[in-house]
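A single protein chain has been omitted from the complex, and every remaining protein chain is retained in its original position.
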Amino acid sequence: MMRLPYFRYRAPRTVSEAAKILAAEGPEAMLLAGGTDLLPNMKRRQQVPGTLVGLRSIDALRSIANGSGLRIGAGLTLSQLAADARVREQYTGLFQAAIQVATPHLRNMATLGGNICLDTRCNYYDQNYEWRKAIDFCMKKDGDICWVATGSKRCLAVSSTDTAPALMSLGARVRLVSDGGDRLVSLGDLYRNDGIDYITRRPDEIVTEVVLDPPGGWKSTYWKLRRRGSFDFPVLAAAVAVKFAKGGVVEDARIVLGAVASCPVDCPDAAQGLAGKKLTDAVIEEAATVASKKAKPVDNTDFTLSWRKRVARAFVTYALCEVRGDDMREQRIKVARHSLDAAV
Amino acid sequence: MSADSRKFSVIGVPRRRVDGRAKVTGQTRFADDVVLPRMLYCKLLRSPHPHARIKNIDTSRARAHEGVHLVLTGADLPIEFGILPVSQDEQPLCSDVVRYVGDPVAAVIAKDELTAFDALHLIDVQYEVLRTYSEPQESLDHPEPRIQDYGEEGNIHKRVSFSFGDAEAGFDEADEIFEDMFFYEGNTHLAIEQHASVAAVDPDGKLTLWSSTQTPHYVHRALAQVLEIPAAHIRVIACPNGGGFGGKSDIFNHEMVVARAALVLDRPVKICLTREEVFYAHRGRHPVLMRFKTGTKKDGTITGMKLDTLVDGGAYGSYGVASVLYTGALQTVTYHIPRYQFQGCRVFTNKPPCGPKRGHGTPQPRFGQEIQLDRIAERLAIDPAELRLKIVEKPNSLTANYLRIGTIGLGKCIQSVVKHSGWKDKYRKLPQGKGVGLACGSYLTGAGLAIYWNKMPHSGVQLRLDRSGEVTVFCGAIEIGQGSDDVLVGVVAEVLGIDPHDVRCVTGDTALTPVDLGSYSSRVTLMMGNAAIQAAERAKDLVGSAVAAELDVSQSNLVFAGRRVFDGRDPKKGMDWRNAVCLAEARHGTLGTVGSYTPPKSAARFGGGGVGPSPAYSYTAAVVEVEVDSVTGWIGVPRVWIAHDIGRALNPVLVRGQVEGSVYMGLGEALMEEQAYRRLPAKHSNALVHKFPSILEYKSPTSHDMPEVITELIEDPDPAGPFGAKEVGQGPLLPIMPAVANAVYDAIGVRIDEVPITPDKIVKALDDKARGGPGRYGPNVFPDIDWPEPLQVPPPWEGGDGKAINKPERKRAAKLARGS
Partner (left out) sequence: MKKIEGKTKAHMTVTINDEAAEVSFAPYKTLLEVLREDMGLMGTKHGCELGECGACAVLLDGEPVLSCLILGVECDGRDITTVEGLQRDGRLHPLQEAFADLGGAQCGYCTPAILVTAKALLEKVANPSREQIREALSGVLCRCTGYQQIFESVEEAMVRMKSGSAQPEEAKR
């Protein structure tokens, strides 16, 4: 059986208490929310924090409330998030992203905050210590080289969060709290295209909540590519949100691709191209073509990179067709291997 | 036991399996559930190099680590072992050369697993890296350095070549010739239970090993050999396996290591492999490159077939000599092939050893053969189902390679799936993107020969009855989920006319149970079943003679049914089972009987003819429906229809479970599973690693990926089987992969001639077609192999007697002679 290393454990009851611990312990301390990302990494000795700060005793992280839009506690599990009627109906893309994370069991454990902060993934990195030793390690942990592209100066590990692209397409912001204060940043600013330094959250900060604007006029969707109907991380995702004016004319739009870089990839050119137009087949095709050019997958996930790149256009097309109002249920079932409404 | 048609009360009745309750309450004790007082934990240090010489091992730091009780290295276990007598090439811990990333070099035994794990990293090993062979072509190209110092020349483990009639003459007679190449990627068993073993010294000083093994008898022999203690002082208990599929049918390093450690320390020692280590233990499906050449008449009649296979064996022998022979053994049992030539070559590479996985060596060539038949049907403009029906081999026949076939229900299987799938309305008639494919297969019901040469029975059963009325049945067979305990109990209960719940069974324990060779090669139902019938009939005789004397009726008129023994002509005249046993115990003394089974002598009397013969062959046909997206190549399987010729279903619930489980595993192989490796750029690293030894990235279909399966069982009792039963654990897997490939072609017009059949390959084939190519994805090159002179065995219809008529010079001897 794989075993965790020894660690110190703290279970603060408030955010400020947690922030104080982080401030005192320094980068040796890591936050433990659902544990579904960190604990496997610890078992594989990718991350060996001296202290774990468990967040599950902080009730304040599990609230979900109407503000001007919706304020979602980062400690909510993905199951709780997906079960919320407001999320399902008004922020459909977020629901579709959350309900397609991993498996029902893992969604009962994994939190929204954890999925937003999900460590980047790579076939050369998400391996046991012994395996990584056999390849002489990589720059993300214990080594110097990026095996995905040996000439690369930066780590190419892949952003594998489902909720972040969906939230970015919805224009979400996240609140980060530290002992020194708090800040609200747009989700796009939370990420960097660097597999190691992929997140701008400082080690002493806690993601406490996600803030969403009112849904007024926006329709959103999320299309995920993975091999199987459950378990798998995305190897490509298309999150699309469109605000329609009267008569089906696009007033504003956002297109975000997931799992094709070390961060979610915003596609403003493609999205702006939709403005002022109706979503005709030709308009959709043009936008999908432009967006898919931003997909630059590398060979470190399931499936071949050339194929992942190639199908990006199809996935953006599916997403745009769905927000247009096409009946995409059959296509969805083919791609997802099941109806997203099956979870109870 | 003849295949009879009388009414049964247990056989054929859908029934709760005897171990059902244990399994649903979590009480089944798997190997890792064995916990003993003072138990220590073992972890293995494994090689980070694919091929290297061990220069030095320093274990002093690890031994000094707090909580560490013992560190073992190769020097502590110098004797080699291997499942086949001709391939004794494994050491419990490598002392000289490591041959793949994951080859064990040292063991730490400590107070707990975490301590053992931490101490592994305190062992200092110096290696001298050797040339790495990642692909068969490299192994063929470079004879030195050798991965193994035995086998044939260089890195060739085994070459075989047979001519059963003149295939070239068959091609001369043919109207059409078909030449095709296929590649079957390796994959692994992925039983959810990770291999575990616990060794302990008994109070009387003898060794006991509990292990997740499908072959306790072979482990027993190997332990005696490696530990140099008498087999009579070793007890191997095969715990029920949490899935086997062939993956636990070899003898493993860790079993030897914990046994030695327990003896040294006189304390129980446990090991449970991590998932990563299970991928290194492997023994899974061999990657096989195949070249088929088949000649046919215009009506589809096959005039000759030639098959070449190149088999990537990984770093050790394992079952490999048998595996390479299996890649050519069963081509002849489904369709009549009058002349058949087969050449096979297994090479060593620096990867975890391949071995037997469900279908052992036969799914790969079955994949090629059934796709080629689809091509033949198309070119000859014959419906693929009609073509197969036309050429199905006849029952009670002897094939070109001397396999004796009894019953053959393949025709009925084909008709069944054609009917239920609506084949005639679908094949070539569904809209673009939807398609159906048909394929068939056959598998042996037990290998005709044991792993090692001996004249003893393949399966033994012992029965104990006493005045309580209890019947206990003992057999060395192993419950791996397939339901062998249920077969054993069901057969005994049927013969004695009692309820299965009245029978206690003890299995898989070399100290208590008669030898059964193991749960592999689909042999248990037939061999153990027949032995159990014999033991039960003998018990019935004992009880019957006592009852007949007491009631003063003729023994031949006695009926055993409903927990009673009575006069069939006057059912009131009789007694309950318990009283009957009491009478028998009084009359005969303490009651016990035995039964045993030895397969019939094979008709194949040529070297290498030991692989393929079986008491009976099962047959399967399947139709798979697919949906393929013409833009993305995304592929879905909504439905599978399958019909299996089982002979007789002893417990239909379990039989259907085996069929559906085979479909599942077949779809995994067809669509997503691969034991793939990664070779890192040479200028930076010499690494050759398993691409991703995890259960997340080795893609096993989930509940969402499994289609609806419509199963039909074809029951035509085979005289060789217990109550007519044939195998079901492996055969139904065989048609699935080629049926998927054929369905993809029907759906979208491209041929994917390798597994797994993935969307990216479909897209590449579509691109190829768009460019005016054949619309195919698959291998195009078969390496030149210096084949040995074929062994000439004239088929029965050419006056052959099963013997070879020539004596080819052995390749190795010739080469060595030239070298010296």
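Letters A and B name the chains as they come in the text, with residue numbers starting at 1 for each one.
In this section, a residue touches a chain if its C-beta (ideal position, glycine included) is under 8 Å from a C-beta of that chain, and two chains touch if they have at least 3 such contacts.
Quick caveat: nothing in here was measured; it's all calculated off a predicted structure.
Student: Could you tell which one of B:17, B:65 or B:235 touches the chain left off the display?
Tutor: B:17
Student: Please identify which residue in B:661, B:778 or B:802 touches the non-displayed chain.
Tutor: Reading the full complex, the residue touching the unseen chain is B:661.
Student: Could you tell which one of A:3, A:62, A:86 or A:293 touches the chain left off the display?
Tutor: Residue touching the absent chain, from the options given: A:3.
Student: From the listed residues B:132, B:482, B:593 or B:758, report the one that touches the chain absent from this view.
Tutor: B:482
Student: Touching the absent chain: which residues on chain A qualify?
Tutor: On the chain A side, contact with the omitted chain comes from 1-13, 17, 32, 34-36, 39-40, 43-44, 52, 54, 56-57, 79, 102-106, 108-109, 229-231, 338-339, 342-344.
Student: Where does chain B touch the missing chain, residue by residue?
Tutor: 15-17, 19-30, 32-33, 35, 112, 114, 189-194, 240-245, 274-275, 480-483, 499-501, 653-654, 656-657, 660-665, 694-696, 700, 702-704, 706, 708-709
Keep in mind that, in the parts below, only the chains that are shown with their structure count from here on.
Student: Taking each chain's centre as the mean of its CA atoms, how far is chain A from chain B in angstrom?
Tutor: Centres of chain A and chain B (C-alpha means) sit 42 Å apart.
Student: Show me the residue ranges of chain B that touch chain A in the complex, using the header's touch definition.
Tutor: Of all residues in chain B, those touching chain A are 46, 48-49, 101, 113-114, 117, 272, 274, 276, 627, 629, 631-634, 636, 672, 678, 680-681, 684-685, 687, 689-694, 696-697, 699, 701-705, 758-760, 763.
Student: Please output the residues of chain A touching chain B within their complex, sorted ascending.
Tutor: 1-3, 5, 123, 126-128, 130-131, 133-136, 145, 147, 150, 227-232, 302-304, 306-307, 310-311, 314, 334-338
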